[in-house]
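I am attaching a structure below and will ask some questions about it afterwards.
A single protein chain has been omitted from the complex, and every remaining protein chain is retained in its original position.
Showing chain A:
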């Protein structure tokens, strides 16, 4: 039981990170119907920007908690802002000129942008892994149990985990409200449903699409910082595997659906963690992708995706 609770906490943390990245995939797919394969690398860039900012501020575990939290908020904002510029630029350079071209064209440039970003970071930052000393040590011990052999097993909820889960919940709420209630959100949904009609109502479609990329990139930057704080090491290649996982999460939840992306992220995080904990860690990716295959057989549009047929 204690082991289960501990894995649940770990799974939710990992799932939050996947979910934040998955939102970028799902929003872009919703509005222009393409998979932005460079999104995983945007997440990686966000992670590097966060690391650079943390080092520049001279943050260490020794800094006082108040300083640490304030500085991290600042780091988060810097990472979001700069990563958004990357997201915007990728869209402007590689996708917008191909809008109206055949469907595969932007997909190919997306893969190209992914390679460009990876190599750019590899050259600029080096190919070695970059470590970050843990900024938060400690946390809460939720349960403590003495086993039959006298060994003590503790269920821990670390400060980093709390930070990740709380930040994710807050940002998800904010973004859901933006999409549901603001005129920007309405314009985004309008472009998603009928781009030509949106233009006929005075919506600047290009600008709306750009803003969607910016929002996705900002969330990816958040995920990048969280990943950095949680694992403590990053390299230029982390965007690939995290991107594939997050994309899987978006498809599992129903691509195009915002709550679906979050749910898919949590599920993938939980499946991976539990599979590693109870079965074998080598096959955790196989488990995650198998679940995806099984779900798609029975629910082709994902868990919360909408069926293709619409009465118009």
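Basically, a contact is a pair of C-beta atoms (placed from the backbone, for glycine too) under 8 Å apart; a residue touches a chain by one contact, two chains touch by 3 or more; residues count from 1.
Note that in this section contacts and distances are computed from a predicted model.
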| item | value |
| --- | --- |
| "4Fe-4S ferredoxin-type domain-containing protein", "2-oxoacid:acceptor oxidoreductase subunit alpha", "Transmembrane protein" or "Branched-chain amino acid transport ATP-binding protein LivF" - which is the UniProt name of the missing chain | "Branched-chain amino acid transport ATP-binding protein LivF" |
| Residue of A:119, A:193 or A:280 touching the missing chain in the full complex | A:193 |
| Given A:38, A:203, A:251 or A:266, the one touching the chain that is not displayed | A:203 |
| Missing-chain contacts mapped onto chain A | 183, 186-187, 189-190, 193-194, 196-205, 306, 310-312 |
